[in-house]
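Only a single protein chain was left out; the remaining protein chains are all shown in position.
Labels run A and B following the written order; every chain starts at residue 1.
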Amino acid sequence: MLRLPRFKYLRPNTAREAAHMATEVGPRAMFVAGGTDLFPKLKRRQFEIEALIGLDFLSREVRPGSHETELGAGVTLSAASTDAHLSSQFRGYAEAAGLVSSPPLRNAGTIGGNLCVDTRCNYYDMTYEWRKAIGFCLKKDGTICLVAPSSPRCWAVSSSDTGPMAMALEGVVTLAGADGERELPVAALYRDDGIDYLAKQPSEVVTGLRLPVIEGNQSAYVKLRRRGSIDFPIAGAAVALQLEGDVVRRCRIVLSAVASHPLEARAADEFLTGKTLDEETVREAAEIAAKPAKPLDNADLTHFWRKRMVRVVVEQAIALAATRAGGSAVKLLGQ
Amino acid sequence: MSAQNNGFSVIGKPFSKPDAVSKVTGRAVYADDMLPARTLHCRILRSPHPHARILSVDTSAARRMPGVHAVITGSDLPIKFGILPVTQDERALEHEKVRYVGDPIAAVAAVDEEIAAAACDAITVEYEVLEPVMSIDEALAETKDERIQDYGGPNNIHKLVALEFGDVDAGFAKAEHIREDVFFFQGNTHLPMEQHSAIATFVDGRVTLWSSTQVVHYVHRALAKVLELPMNRIRVIGAAHGGGFGGKTDPFAHEIIVCKLAMLTGRPVKCTLTREEVFYAHRGRHPVLMWVRTGVKKDGRITAMHFKTALDGGAYGSYGVASTFYTGALQTVTYHIPAYRFEGCRVFTNKPPCGPKRGHGTPQPRFALELHLEKIARDIGIDPVDLKQTNFVKPMTRTVNWLRVTSCGLEECTDRVMTASRYRARQKRSGRGMGFAISSYMSGAGTAIYWNEMPHSEVQIKVDRGGVTAYCGAMDIGQGSDSVLAAIVAEELGLQPPDIRLVTADTDTTPIDLGSYSSRVTFMAGNAALQAARKMRGMLVDAVEAKMGSAEAVTVGAGRIGDFTFEQASILAEARFGTLTSAGSYTPPKIAGPYKGSGVGPSPAYSYSACVVDLDADPRSGIVHLNKVWIAHDVGRAINPLLVEGQVEGSVYMALGEALMEEQAFRKGLHKWPSMLEYKSPTFMDMPEIETFIVETVDPEGPYGAKEAGQGPLLPVIPAVSSAVFDALGVWIDEVPVTPEKIVEALRRKGKGEAPRFGPVRFPSIPYPECIKVEPPDRDGST
Partner (left out) sequence: MERDVERLVLALDVNGERAELLVPVHKTLLEVLREDMQLTGTKHGCELGECGTCTVLIDGKPELSCLVLPVQVEGRAITTIEGMANGSELHPLQQAFAELGAAQCGYCTPGILLAAKSLIESNEDPTRDEIREALAGNLCRCTGYSKIIEAIELASDRTRRAGGDVQ
């Protein structure tokens, strides 16, 4: 049986206390909420730790408001996916939460955890013995990236489903550090690096997510994976759209699992804004959105195919969001 | 579903399995559930190199660790073993050379798994790394450093086979259309939910092993050989079994290791493989490259076939010699092929060894054959179903390679799925397709793994005033073989299955059965049980007749024998005859053909299946959505229709996984993804509805006419999926698994005016020997 390494378990009562503990222990402390991402990685010895700091105190509440909805970071993915308010006001977000992994994992996994989910790579998410056999990689114990050996950086893939959606919805995270709280747009939470993929301090705790109410905004998340459950995304598109008739007033497209961070498709957003949605526009927008996506050979199926599929998921997500926003249904060929 | 009960009171009825309650309450004891006092835990150090010489192994640091009780290496277990007598090429622990990433080198017994794992990490091994051989082409080419094994050859060839039945050249000369195709079937693995586990004790000079094995007898033999103990000092017991599918049919290193460690430490020693190690234990589906050439008349009748295979065997022999023959054996039991040439080759590569997986060696050629015939039919403008039907074998015939066909429900199976699926009236729209295929499988191999004249299965029955107990070495791996035994004994003794106590899969207490593989248990153990039960019934009837003083036929049924209850009758019989025991056995008929290599393929009976798959395939993404599967299976007779359906549905599931996503892939000398996340096994969300039809042809030799159900229904599903993709999109995916990227690529080629297919383009040049020419039997051969 694969087992966890030894660690001590700390139980702070507040985020601030947790941050203090993390500062005290240093880099060998890690936070744990649902544990669904952390524990497998600990069992595979991808992290070496001294202490786990439990985040059981995190709020599990969804608090709707007139300007924004606030989600405690401890809200489970299953709660987020079935929450009535989220499902009606932030449908893409509930959708993304409901597409993470599998039902039992969503019962434990939290929305805060999914925002911070470690980047993935099939040279990295393997047991210690396997990684030793192939030669350790840059992200853990090694000196080169096994996917792109000539590259100086790590190309592990951002694998959050809810992160890209929260970005498209222009969400803001609350971080608690030893010295107090701060807020950060979700977009600023991520960095384009497989190793240092989060912009927050290691000792900062994500305590909540605020999704602003944007009148008329509708959202959708389309996830590509091999099976109907369990799998991480191998491409995905989060779209938030505000329509006036069939004319796009505001648009945010963010891609998942095609880079080391959720990839904002700003050019496509700009292209779409002010345009009337029809099949041609959607196709063109998807084409523009997909351009910067650079899947590599470190996830399921071939990266050529995944690259090709980015356009498809973007089109599907735009069409879905548009339908929800009351636009005339965008008919796509081959759907 | 047709179930003629013909006056049976048990046979044909859907009884729950005898162990159903223990399984739904969590009380069934699997090997890893056992934790006797003072158990030591074993972990195995495995090779990080695909191919290397071992220069030295230093275990001193591991031995010094607190909590470590024993460390063993290859020199402690130097004797080689292997499932086939001709390929005794494995060691429980290697001390000379490692041949794949995962090859076992040393083992530790410690007070807990954490310490055992740390001790493994503390063992230092010096290697001389050798060039790995990772593909069929590399294995056929000149060796760079040294060969993987020191037998076989040339280069890394393990086995070459060449057989010709009838005059193949003349057959091709008679043909009005000839076609050649190349196909590839990627390897995949069993992925049982239960990771292999074994626990051993050494008490009173005897070793006892509980293991999740499919064959206690083969493990028993291997242990005796490697541990150098007489078989009477070793007891092997099959623990509750968490899934096999062929993957637990070889004797395994960890089984031998825990016994050795128990002998050294005097304490119970347990080893449960991690999921990653299960991928290394493997013995799964061989990757097979295939070339087939067939000649037909204008009406579609086959005149000759030439079939070539190249199997990527991995690092060891396992069942590989048999697997090689199987890739050429069963083509003839579905289609009448008047002249047939088969050339097979298995190579060694530096990967975990391949072996038997559900359908052993036959899903690959079945995939090729069915698609090949589909293409021929389109070439000559005949409906593929018609072409196939034109060539169906007939019951009670012998094939060109001497296989004896008895009952054969191909026609009825085909009719069932054709009618139910409305295949011929299917709605044509782009992106939606249906595919049809048929197949056949053996009800147990006609010859044993190791040559002997003994029965393949034996059953004993004991009756006393406390009731009936049946004893058999067969291992219930979840398929329900215990149910079959109980049903047969109950039927014959006029009882109900819950009245029968079962003792199975224990080499101390049960007579030998050759195990749960090769779809042999219902047929062979079933016949042995039938014989034993009839003998017992004879004694009970005799005693009752004597008591009643009448020679009138004594009826047996509903818990009564003549005028007496079963218990009263057993008291009468025990008083009359003393201890009441009976025994039955089954030895398959000697029906193999008169040629070398004829031992692989003959079976006392063949099952038949037909399948239609309905799917949508998206031209843009290549993503396949399964709509429905119809499957009809000729099981001869369904002893327990509930379990037959379970076997058929499970086969369809495993086939769909293989057809669409399962893949044992390698990269940089390693298994690419030895995990349940990345090795894609279909979830609840990925399975379509299955409509199952049980066809009963009542085989003359099966128990009550029964044949196999556990493997055959897997076979037609895979080609049916690929045919359905062609039906939907007009492209052939001549390679398994049929993944979206392959479909998209085939469509791209089609769009560019190239051949609308994805698959291998060539078959390598292989130094097959000259064919052994075999005269075919008389066609309608009185058998």
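As a working rule, a residue touches a chain if its C-beta (ideal position, glycine included) is under 8 Å from a C-beta of that chain, and two chains touch if they have at least 3 such contacts.
All figures in this text were calculated on a predicted structure; none of them were measured in a lab.
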Contact with the hidden chain, among A:T23, A:S102, A:T276 or A:T302, goes to A:S102
Answer key for B:V288, B:L572, B:A592 or B:L677 versus the chain not shown reads B:L677
Where B:Y423, B:Y653, B:F666 or B:F693 are the choices, the one touching the absent chain is B:Y653
In the full complex, subunit B touches the hidden chain through residues 14, 16-17, 19-30, 32-33, 35, 114-115, 118, 190-195, 240-245, 274-275, 477-480, 642-643, 645-646, 649-654, 675-677, 681, 683-685, 687, 689-690
Subunit A residues touching the chain left out here are 1-9, 11, 32, 34-36, 39-40, 43-44, 50, 54, 56, 78, 101-105, 107-108, 228-230
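By definition in this document, only the chains that are shown with their structure count from here on.
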Subunit B partner, complex, touching residues on subunit A are 1-3, 102, 122, 125-127, 129-130, 132-134, 146, 226-232, 300-302, 304-305, 308-309, 312, 333-334
In the complex, subunit B touches subunit A at residues 46-49, 101, 113-114, 117, 272, 274-276, 431, 618-622, 661, 668-675, 677-678, 680, 682-686, 739-741, 744
